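Missing here is one protein chain; the remaining ones are kept as they sit in the complex.
Note that the chains take the letters A and B in the order they are written out, and that residue 1 is the start of every chain.
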Amino acid sequence: MDQTRGPATSLRARLHASFPQHVLETHAYRGQETVLLKREGLLEVARVLKSDPVFAFDFLMDLTCVDYLTFGRVLSSRPSLATPSPLPYYMTPKPDPERWQRGVSDAAYRFDVVYHFFSSSRVHRLRLKVPLSAADPALDSLTELWKSADWFEREAWDLFGVVFTGHPNLRRLLMYEGFQGHPLRKDYPFNKRQPLVGPVN
Amino acid sequence: MPESATLSAPSATETRHMFLNIGPSHPAMHGIVQLIVELDGERVVKTDVEIGYLHRGFEKMSELGPYNNVIPYADRLNYVSPLINNFGYCLAVERLLGIEATERCQFIRVIMSELSRITDHLTCVGASAMELGAFTVFLYMIKAREWLWELVEAVTGARLTVSYGRVGGVKADLPGHFAARTRKALEDVRKVLLECDALLTRNRIFMDRMQGTGIISKEQAISYGITGPFLRGSGVALDVRKANPYFVYDRLAFDVPTGEHGDNYDRYLVRMEEMEQSMRLVEQALDRLPGGPINIDF
Partner (left out) sequence: MKPATPDPGKLNPSTRPAVGGARSGFRPGRVSVAELNWMTTRVDAALGWARKFSIFQYPFVTACCGMEYMATATSHYDVDRFGAGFPRFSPRQADVLFVVGTISHKLAPVLKRVYDQMAEPKWVVAFGVCTCTGGFYDNYATVMGIDTLIPVDVYIPGCPPRPENVLDGLIKLQEKIQHGVRATLPPDASARPAELQGAHRPDTHL
């Protein structure tokens, strides 16, 4: 590990210094460096992350999505086909206004696409999060840089409905082609079935 | 469909590639995947892979309860080595909570993870041998796996879907005489591995079929984000237990076997050697197992 790297030259500080126009926020909660990025800057930043020897992120370990539709909101207590999945019973939902002060407004912030990078040569990790709105959940595809992005992005499209422009083959991965909707979204009830053969239950 | 034809030669033959659908229900009976392969004789030219036939909605179900409720789902992610999945998930939640499991718990987790890893590799190598026709090796390896499953059952209560990990600890402590039973079982497993090694590693048929097939280069493996024995078979000596140690792996000595060519034979050798390294880890951890509580108080 690079011994000269202290807080002043941490990965997120370097990234912030290189791309001040794209980086919204950084933190290192529990020691895991995280950078929030604007979606316009994603491809450029990703290129730098891969090619720059300071970062040297040759592995895109994971690409997933978070749906904040029900975050901090009180919902009905029982899951059913009509209402979306609630917060677990032991969590007291509290609205969190500080969360929304990121240069994006509440209405425009529904999804976070999360990227986990790992560098095998420098052995460090970084997490990138790109907030997206509900109306236009579209983002650049990273398949030209890391082949692992291919199926991860297909999964994100399938389960969340996030569109990756530039993806060579953006179709459903886990659900079948005729499936309507995106199951991991918070407004898709967990037991709503759309069977191809057989009864609904 | 691509076709090539030579003109005006009386003995010209027109060749076309054949498309073959393998699956989703296919004789390699572990896991379902559909491969639509384009064949040039026996050589696979291109493949279209269709997955999702075993999508069971784990992530959606995980939203419905407290953190410990996810552990049965974690078991069934990689059902050949369920304990590792248990502990991986528990470690992630513990990191988020900012807590660390007790030392005894970490040693127990290492022991159970490595036993699980051995059963995983036994199943994997056995099944791949079976698919090539070496059914005897499969039987021997499943026999060895049964001994390890008996150990796992003694600790967790279940052979396969264990649900043993908990956030902040494990379900229960190791039973009495576990160390002696484990050492005896590992001795027996070593004998079985020697037999299987003698049957496969220098076997002409096995070598012909596994060497030079299924080559994944280093760059391809890294680009596809492959980790584990697959990556090490392709020549990248990356093991997260050494690179980013968790639990007590930094205090235990073990080697990381790495392949050279990235073909099936190298991956087979990596797995066989990893089983030996896992057994080494289990024996070291049993020697150094400290006393104390297994669940933290928070």
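Everything below uses one rule, namely that a residue touches a chain if its C-beta (ideal position, glycine included) is under 8 Å from a C-beta of that chain, and two chains touch if they have at least 3 such contacts.
Note that the structure is predicted; figures quoted are calculated from it, not measured.
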Which residue from B:Leu139, B:Ala180 or B:Val240 sits in contact with the chain not drawn here?
-> B:Leu139
Residues of chain A touching the missing chain are 78, 80-81, 89, 174-176, 183, 188-201
In the full complex, which bits of chain B touch the chain not displayed? Write them out.
-> 24-27, 29-32, 52-57, 60-61, 64-65, 69, 72, 75-76, 79-80, 123, 127, 138-140, 142-143, 145-146, 149, 159-161
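As a convention for this text, only the chains that are shown with their structure count from here on.
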CA centroid of chain A to CA centroid of chain B, Å | 28
Of all residues in chain B, those that touch chain A in their complex = 51-52, 55, 57, 59-61, 63-66, 95-96, 98, 220, 222-225, 227, 236, 238, 243-244
Can you name the residues of chain A that touch chain B in the complex?
-> 30, 32, 58-61, 79, 85, 88, 90, 120, 123, 146-148, 159, 172-176, 183-184, 190
